[in-house]
Each structure stands twice: as C-alpha cells, then as structure tokens.
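Have a look at the structure below, then the notes.
One protein chain is absent from this view; the other protein chains keep their places.
Now for chain A:
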Amino acid sequence: MGTLEASGRIGAPPVSARDRLIRLFAVGEVGVIGALVVVVLFFYALEPAFLSERNIRAILTVVSFVGIIAIGQTILLVNGEFDLSVGSVAGLCAVSSAKLMTVFALPVPVAVLGGVLIGAGIGLMNGLVVVRLKIPAFIQTLGMLFIGQGLIQVVTNGYPVYPLPPSVSAVGFARPIFGLGWSFVFFIVAAIAADLMLRRTVLGRNMYATGGNPEVAKLVGIDTDRYKIGAFMLIGALAATAGMFVMADLSSGTTSIGSGWELAVIAGVVVGGVSLFGGAGTMAGGLVGILLLQVVQSGLVVIGVNANWQQIAVGIIMVLAVGLDILRRRFFIAGGAREDAAPADPSPLRSE
C-alpha cells in the first residue's frame, strides 16, 4: 500500500544554469551529435584529407546503404522489437531480383518490385512468428539470418549474377546530387518521411506506446500486433531496397551483398540513443549514430590505422555510448526523485 505517495512532489523548477544543462542533456541526440563533431575534428586535425570531398562522398555513400535499413531498424526498435536478419535479407533480395531480370528476363521495374516483395514477405514471416508464436525476435531473426544466407547460395550457386541489364548499371552510376547516387536521395527522402511519421502522426505515437508498454497500448485500443508485424515488413522491404541499390552500384548481383550489415545497423542506431528495450529513440538520433560509426571507421583508415582496429573501435564506441546513455537517463532524467520506499524499476532504460 501507499508506496507511491513516497515519491516527492515537484514544484515549479527554478531555471538555473544547472537546469538548462540538464534539459540540454535530456535531449537524447545532443550526446551523439557532440561526439560526432569531436570525432570529425579529431580526424581532421590529424589528417586534413579526411574532410576531402572524395572522402565525405565515400562516407555518405556507405551511410546511404546502411542508413536505409537503419530507418527500418529504428522504427522496429521503437515498436519494441528488432531484426538481425536484415543483412542476409538485403543480399537475398538483391540476388533474387537480379535472377528475375536476367534468367527470367522480367522487366527491371517488375524484378525490383519482386525483390521488395520478397523482403516484405520475409518481414511478414518474422513478424507473425514473433507476435503470434511469441518466439523472441532475437531467435526468429537470427534464424532468418542463417536461412537467408543459405538461400543466397541456393539462388546463385555461389556465383555472382552478371551481367545485369544496362538500365540497372545506369541507376548505379548516376550521380543526381553532389556526386552522390540515387541511393542517397532515397535515403534522405525516406529518412525525412520516417522522422515525420514517428513525430507527427498517430501511427508514430502509437508505435512509441507499443514499444513502451504493450499492455498499456492494448488497453488504450492500439492493435500492437499489427504495428509490430507492419514494422517487421517495413524493415524487410527497406533491406531489400538497400540490397538492390548496392547491386546497382556494383552492376552485379554479388553474393556478399549485405553481409555483416545487421550488426552495423543495430550498433549504429543504438549509439544514437534508440533503446533496445523499445519505446525510446528518434530517427535523427539513430541515423546520426550510423553516421558516427561510419566516420570513425573511415577516419581510422584515413589516418592509417590498421583495419583490425576499426572493429575494436566500433565495439568500444557502442558499449560506451549505451553505457553513457544509461547514466544520462539515471542522473539527468530520473533525477533522484524516488525515495528508497518506491519500488525499483526493473530496467533503467524505461524509467526515463
């Protein structure tokens, strides 16, 4: 009984310098944007060529591929689930659409649509298994990662699908803005749309409720199952899209497309403050996180650090970022307003 009365009531807060600082840090993206600026300046100081046009373009091109999937991963994480199969889904959809346009000689738009549908179909399957059979997303999508890798080999027999119709290569080689490809244009448009969706629509708000506490969400009338399945389908379709952009870029349905992306995507959005426990994080944060990791990897190459150290850096940054985020929430947001009598919240990430 009555333990809740124990937490003190808060009056109108005086606006002091400390409060301003707290409010600043309470905005999740500030930390990761600050880190990005520091890292960029660091590499620039060591090697001015880091900010060369060519290098920036190279970074943004990679970000556009991985970022397309990160859009889906951020939305899925907000809904309280995640997907480890995105890399192999990207590869599978790329080689499948390549087969459709070569072996089956389908028109390119139809083959591309086929690739997207395969991605969405796999997402539907992931979503149904997770939501209806209540198999954890970790298991289901890890399984799908292996299944996808196997299917890539089945579809291609291990050989790249080549040559592709000229229109595919034309899309791959086109540089519509700032010397960046169509994948970048798609990435930016999709990112803006997804950001607006999360922040400004009923759909987006209901997603935060679904990920924050599915029981509450159901009780206020939200069909949480449908939201989760939809988010799985979206990330499947986006993974397919990213895979096909890489295929166009390479002018070849290579079997290694997407390999290793799943971890890069999750690490990136988590660095950007998207909670693995659901219901917290923003599109801007997730995508800046992706950019930060890419900048670090590229910077290490530019200043001539051994490639093996890049992975080590990524690992350290991810753990640091999540650790700092947990501390930030604990100190700046939870703010010690609870007395010892109040029951402890099981997860510090939820008690924001």
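We adopt the following convention: a residue touches a chain if its C-beta (ideal position, glycine included) is under 8 Å from a C-beta of that chain, and two chains touch if they have at least 3 such contacts; residues count from 1.
Note that in this section contacts and distances are computed from a predicted model.
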Checklist entry - Missing chain's UniProt protein name, "Molybdopterin synthase sulfur carrier subunit", "Stage V sporulation protein AE", "ABC transporter ATP-binding protein" or "ABC-type sugar transport system ATPase subunit"? => result "ABC-type sugar transport system ATPase subunit"
Next on the checklist: For the chain left out of this view, which of A:Ala209, A:Met247 or A:Met318 touches it?
Outcome noted: A:Ala209
Next on the checklist: Just to verify: which one of A:Gly31, A:Gly279 or A:Gly299 makes contact with the chain not shown?
Outcome noted: A:Gly279
Next on the checklist: So one chain is hidden, and I want to know which residue out of A:Arg132, A:Arg175 or A:Arg200 touches that hidden chain in the complete assembly.
Outcome noted: A:Arg200
Next on the checklist: Contact with the hidden chain only, please: which chain A residues?
Outcome noted: 1-13, 200-203, 205-206, 208-209, 211-213, 215-223, 275, 278-280, 333-335, 337-338, 340-341, 343, 345, 350-352
